[in-house]
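Removed from the display is one protein chain of the complex; every other protein chain stays in position.
All chains are identified by letter, namely A and B, in their written order; residue positions are counted from 1 within each chain.
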Amino acid sequence: MKSKIGFFLAAYVSLFAYAIYFWVEYARKLQSLSFNEFTTTFQRYALLGSLLVFALALWEHKRAGTPHPISADAGSKTWTAVVICLLSATLALSIYVNPHARISAHRFPFVTPSARSIKLDLYQKLNSSPDLAVFGSSRAFTISPAYIQKKLGYKTFNLSVESGKMEDAQTFLNLLLASPSAPHPSVILLELSASDLIRTISVDDGLLPISLVPYMSYSMKARTITSTMRDFWGMQSLSDSVYILANSVLGPSAPRTWSFEQDGVGVRAPTDTKTYNEEMKRVSNYVTIELSCARINKQSAAFLEEIVATAENAHIGMVIYSSPVNNWLYDEAMKRDAEGVSHCKKVLRSYMSSLAASHPNVFFKNLSYYPPVSNMKERGFYDGIHLKPRASELVVDALSSELIAAYQWSQER
Amino acid sequence: MNELIEKLASYISKDILKQPSRVIQPDEAIISSGLIDSFSLVDLGLFIEDNFGVRIDDTELNKETFDTLEQLASLIQSRQ
Partner (left out) sequence: MNLISHEFLLLFLPFTFAAYYWFTKTPRQKTFFLLVVSYLFYSLAGLKFVPVLFGLSLATYALAKWNKFGWGVLINLAALILFKYWNFGVENLNLIFSAFGAKMNLLNFGLPLGLSFFIFKHIGYLLDVQQKRCAPAADFWTFAAFSAYFPQISAGPISGYKDTAGQFDALPNKLSGERLYAGLIFLSMGMAKKSLIANSIGLLLAGKFNSIEGFSGFFPAWYLVIAYTAQLYFDFSGYTDMALGVSMLFGVSLPPNFNNPYLATDPAGFWNRWHISLSTWFRNYLFNPLSRGFLKSWGSPKREQAQYAANLITMSLIGLWHGAGWGYILWGAYHGLLLNFHAWWKRLNRPLPVYIGRPILLFSVVLGWALFMSPNFAYLNHLFLQLFGFGGLGSLDALKALSLESATPALIFGLALAFSGFSEAAALTDESNGRRVWQMALWGALAILSLLFLQKNIQFLYVQF
C-alpha cells in the first residue's frame, strides 16, 4: 500500500513539475510560436494531460469505500457514452476546420500544402480536356503548361501534387478516364524517382481527399479510408485545428510556399541564398535514400505496370522521367556511395527498358543527373530537388522527342 | 497424513534446501513464496513418484495445483 501512495505522489509531482518546465521552455513564447512550435507544445501538453487522466483513473480505483456504488452495466454505459461523445466531438472539429484538406470544404486555410484539393478543383473547372497531363511530385510543380503549349502545341494541365506517388497517378488516371463530359488527355507525363520504385507501398501514404475514393483501386480505397480515419481522430488534426481557429481570430496565417495558377503550374516566391543553403542542408539528410537503391520493389513495380496497362488500353501515351537533382546533391551522393548510385541507375534503366519493351505506349528518360539542369545549382533549383521555372523549361526541351512520339503513338490508335 | 507431511518436509529441508534445521509448516506457502524453485519442484515430484507411487505431471508442478504441504499431501492421498 505504501508503494501505491508513493506512485501517486511521484506521478502528480512529476507531471506538474514537467508542465511548469515545459511552460518555462516553450509556452512563455506563446505569442510568437511558429506553427511547428505550436504543434510540439500543444502535443506535449496533451500528453501530460492524458497522463494526468491516467493517474486519476488509477486513483479512482485506489480510493477506498464509496457512498454511491454503481452496477457493472452502468459503468459500461458510462464508458460507452464518454467514448461516443469524445469521438463525435473530435470528428466534428476535424470536419468543421478541415485542416488537412481531407474533404472539399474551404472554410479555413489548410495548414498542410494541399495541391491535391486545389488542383482537382482547378481541373474540374476546365472547359475542355487537355492533350497532356503532368503527374508526379512537387518536383514537377514548375513544369509549365504554357511553355509546353508554346513549344509543342499541346494543351496541358499540371496535376503534380506534393509527395505525389504512383497511388496518386493511378487515382488521377482513373478520374480522367471516368470523366464523361470530355475526351481524356492523349499523353501523360509522369515524374517518377527511383525511390518510388524501391519502396513498399505502405498504409500511411493515403493523402488523397475522400471525394476521390470512387476512382481508387480497392487497396487504395482501404488505405485512404484508414489514413482519413487516423487523420480525423488524431492529435495532429486536433492541434492544427486549434491553431487555425486561434489564427483566424488572432490574424492571418503565414504565407504558403507554393501557390497554383489556373493551369496547375506551381509558383514560388524567389528565395535568397541563405534559405537556399538551409534547404540544401535539410535535404542532404536523405541524399543517399534518394540516389541509391538495392532493387526494384515487386509490389511497386506491379503498381506501375497496372497504371501503364490502364493507359495503354485507353490509348494514352506515357512519358516517364526522373527529375534532375542539384549537382551538389549528386556529388554528395557519389561521395558517400558511388557504387550505389551507379547500381541504381543501372537497375532503373534495365527495369524501365523492360517495361517499355512490353508496353509500346511507354517512353522513358532518366534525367536525374542531367548536366544542363543539374549544373545550374542555385540558378536552377530552390533546393536539392525542386526546379525553378527555367530549369523546368530545359527539362521539357529534353523530353520533347519523347512527348511527340507518345502523342503520335496515341493518335495512331 | 501427518506422517506424509513430515516425510515431505524433511526431504525438502534436508535434501533440497540443505538446511536440516529448517522447519516447514504444513500450511506454509512453499511455491508462491519462492522457497523452492522450479527445478526443486521436479526433484520433489520424482521423490513422490519413487516413494509414494503417485505421478505428478509436469504441468501440475505449479502453485495452482498445490502451494502448501497440506495440499500436496491430500493430492498424493487422493491418487494413492
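Operating definition for what follows: a contact is a pair of C-beta atoms (placed from the backbone, for glycine too) under 8 Å apart; a residue touches a chain by one contact, two chains touch by 3 or more.
Treat the numbers as computed from the prediction; the structure is a model and nothing was measured.
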| request: Taking the full complex into account, find the residue in A:Met229, A:Val267, A:Ala302 or A:Ala338 that is in contact with the omitted chain. | output: A:Met229
| query | Looking at A:Val53, A:Ala92 or A:Ala302, which makes contact with the chain not pictured? | reply | A:Val53
| query | In the full complex, which of A:Leu86, A:Ala178 or A:Ala269 touches the chain missing from this view? | reply | A:Leu86
| Which residues does subunit A use to touch the chain missing from this display? | 3-4, 6-8, 10-11, 14-15, 18, 21-22, 25, 43-44, 46-51, 53-58, 60-66, 68-76, 78-83, 86-87, 90, 202-204, 226, 229-230, 233-236, 238
| task | Go through subunit B and note every residue touching the omitted chain. | result | 15, 17-19, 34, 37-39, 41-43, 45-46, 57-59, 61-62
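One rule holds in what follows: only the chains that are shown with their structure count from here on.
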| field | Whole-Å gap between the CA centroids of subunit A and subunit B | value | 66
